[in-house]
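A single protein chain has been removed from this complex, and every other one stays in its place.
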Amino acid sequence: MIPQFLWDHAPAMAVAVPLLAAFVCPLVGKYTATGRKAWVLLAAAATSALALFTAWRVYTLGTWVYVFGATVPALSVPPDSGGIPIRIIFEVDAMSALMQVIVAIVGFSVILYSLSADGKRSGLEAYYTLFLLLIASIVGMVSTGDLFNFFVFFEISGLASAGLIAYRVEAGRAVEAGLKYFVVSTLGGIFMLFVIAILYGQYNALNIAMLAERMQFTVLDKIALVLIIGALATKAGAVPMHFWTPDAYALAPSSVTALLVVASQASLYGLFRFTFTLYHLSLNAATVGWVLILLGVFSMFVGVTMAIPQKDVKRLMAYHAISQTGYMLLGVGTGLAVLGNQGMLDAFGRMAIAGGIFHIINHALYKGLLFLTAGAIIYRVGTRDMNRMGGLGHKMKWTMIFFMIGALAIAGIPPFNGFASKLMIYESVYLFNPVLAIIAMVVSILTLASFVKVFHSIFMGPQLPEYEHVKEVPAPMLLGMGILALLVILFGLFPQQVVDLLITPAANALLDQSGYIASILGGA
Amino acid sequence: MFANLPYLAVATLTVIGLSTVLLKRNLVKVTMGLNILTSAVNLLIIVLGYREGGIAPIYTLAPQTYMVLPTPQALCLTSIVIGVATTALLLSFTMVIYRKYGTVNVDEIRELRE
Amino acid sequence: MALTLSTGSGFWNPVVWLIAIAFVLLVVYLLWRQGEAGYNRGSAQVKPFISGNPEPAKKAVQMPASNLYWGFTEALSGYYARVIPAHTGIVTDYLLWVLWVTAVLFLLVVIT
Partner (left out) sequence: MQMSKIVRLSADIMYPFVVIFGLYVIMHGHITPGGGFQGGAVVATGAALVIVAHAFHDVKAMIPKILLYLQESGGLLLFIGAGLAGMLLGFPFFFNWLANSGSLFGMPVPIGPNPGELNTAGFLPLMNIAVGIEVWGGLTLVILYMLSGVGKEGY
């Protein structure tokens, strides 16, 4: 009975389970702290299992449509509705499935890490509620096929992230970071609502597939596109709308930061989903593609150059997160710029998109790993200031190894996973425009340089007297980092398998607008 | 002329909201500006679903079937609920910041920069 | 070959690369073994030798993070003098930037 049940309802369960667990969490936590830990871990494991199951089924059997509140889950267009899809519809295609894999992996390891790292602090009832709410909203954002539903999950993720960022008040600074994040995020939400109003007013539909089929690309649609790019690129942290990123990433608890990276990438997913699926050929592909490329180049360059003079370890890493987001925008933007030109698309466009998407999953893995190692260091040392650190490699050997893996991966050093995806981006973008590829390579070198600085100032040097009694972090934290580190290495060693298994279907799903529409509306 | 009046109201509210957000230096007023912006969008959504001469979309005791669209109203309700949560969170942040920093002036809330 | 990542115009095989690295390391090890074993743990050889001067305190040897890449930031000081002050930390400036970018996109996408 249970397998059949899962077989029918996994996409909805992947959102419902963390929601249910989140609301039970305060009740459980009121009575036993151990019970709460077990409950949260169970919920995270169940969510990850459901998301992975959904992704597996989507990769083997194709796009999965799930209709809420209908008599049959697959009934997207009821016979009495006149050919219009009604109700909230989840549409999980290969691209969404890839994002679900990311959420499943990072969410589980981050929860594992957080239970140990934050376990002894006060006020944890609402903390894990928000944590699970954030996971639920990310899963919802990546699997929904409905514009308004996307907006609702977008706002839930904003609320939950802001609450989590500000959770440790830290003399008001964390609250300041949360406030800045949330004001910007609210403006993004208002933009999204404007978009919904514009599109609903014109096409009488909220379903993405329905809108895509009816899309005319009038002036109003162009305004909607601009607002979508503005809102979602802001949430993804593209320069010059990135200012909230270093504040929020630096002041949030480290486990939260690792999840915030995934939340930003869910916004990036939304950006790609709307440009490719909602607008597709109807938009002026070259212009919008170049807009994404320019945002990407600015993000890469400003992100990495701002990272170099930073003194706060997490702020530095946050700037690198901006810089890496630039690679994804560059790769996918190149693919978008040649959309409609079949020859160029086949020559390098598909590869650029695949590289950009591959970079999303790689980035989630190694950036999550890096933020977790930074959290481990802060957990033992008690400061984020790199000027006051030094010689920690003597005592924290495992953390140092994990940090090295993450740092080499982000700098694109073989044989780690960052190299594989960056190579795909370099080679395909070089065919499009050599200057862009050269900028990308220079940024990669600067990334390596700044991580050498971090590595040297934290781990190298003589053992400092004040850190005489520093110990290695507890085992669950190491396990959480270990899962991510293992995947970083595996993805680096077997890139072609990963690309064949996960990335190419996702890139094809992104390009295949008619397939997306057909799976909702039936027929082509 | 009168048919376009609601859209003019939306535009006016948007401009008022944006200028409040950008020009006022008080955090509470910035929050209010964001609220005005949300109201502008809500009004836009409601206006889009309005049909002249239509009645409330409740079939009970309905004298006619020419009704305004119910979907925009449902969207608007959801967005109002989200707006309430947003405002509550922003105001709580403002309170904590005032307690820690002793100011609600956005120009002085800049411990985090560079 | 299954382990080769084909990137359209090139390819990349991490396993072959690792084997090559392992081979180089093996050569290095063989060369290293040719040397003389003159190192004694626990003797005065372990102590730092600074031309006979006394060893400074550990804190004095540690190079703090902000001193690294001083030359780089100094060389690009013209760039940094513009970019760093742009990160004002004022929340309305953040919103203003978002609106600026939206306005520029509006010009690019809608008008043209």
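For clarity, chains are labelled A, B and C in written order, and residue numbers in each chain start from 1.
The working rule: a contact is a pair of C-beta atoms (placed from the backbone, for glycine too) under 8 Å apart; a residue touches a chain by one contact, two chains touch by 3 or more.
This is a predicted model, so every value here is computed, not measured.
J.: Checking the contacts here: which visible chains does the omitted one touch?
T.: The chain that is not shown touches these displayed chains: A, B.
J.: Identify the residue among A:L41, A:A70, A:A286 or A:M344 that touches the chain left out of the display.
T.: A:A70
J.: With the missing chain put back, one of B:L22, B:M67 or B:M95 would touch it. Which one?
T.: In the complete complex, the chain left out is touched by residue B:M95.
J.: Provide the residue numbers of chain B that touch the chain removed from this figure.
T.: 56, 58, 60-62, 77, 81, 84, 88, 91-92, 95, 99
J.: Across the whole complex, list the residues on chain A that are touched by the chain not included here.
T.: Touching the chain left out of view, chain A contributes residues 5, 9, 12-13, 16, 19-20, 23-24, 26-27, 30, 66-73, 88.
FYI, only the chains that are shown with their structure count from here on.
J.: Which of line, ring, star, complete or other matches the graph of chains that touch?
T.: complete
J.: Name the chain whose C-alpha centroid is farthest from the C-alpha centroid of chain A.
T.: B
J.: Roughly how far is chain A from chain B, centre to centre by C-alpha average, rounded to an integer in Å?
T.: Spacing between the chain centres: roughly 28 Å.
J.: If I count partner chains per residue in chain C, which residues reach a count of at least 2?
T.: In chain C, the residues touching two or more other chains are 84, 87, 89, 91, 95.
J.: Please output the residue numbers of chain A that touch at least 2 other chains, ranges allowed.
T.: Expected reply: 179-180, 183, 187, 246-247.
J.: How about chain B: which of its residues touch chain A in the complex?
T.: Touch list, chain B to chain A: 21, 27, 30, 34, 37-38, 41-42, 44-45, 48, 71-72, 75, 78-79, 82, 85-86, 89-90, 93-94, 96-97, 99-101, 109, 111-112.
J.: With touch defined as at the start, can you tell me which chain A residues reach chain C in the complex?
T.: Listed in rising order, the residues of chain A that touch chain C are 179-180, 183-184, 187-188, 191, 219, 222-223, 225-227, 229-230, 233-234, 240-241, 243-244, 246-247, 284, 287-288, 291, 302, 305-306, 308-309, 311, 347-348, 351, 355, 386-391, 414-415, 419-420, 423-424, 427-428, 430-431, 449-450, 453-454, 456-457, 461-465, 492-497, 499.
J.: Going by the contact rule set out above, which residues of chain C touch chain A in the complex?
T.: 2-10, 12, 14-15, 17-18, 58-59, 61-66, 68-69, 72-73, 76, 79-80, 83-84, 86-87, 89, 91, 93-95, 97-98, 100-102, 105-106, 108-110, 112
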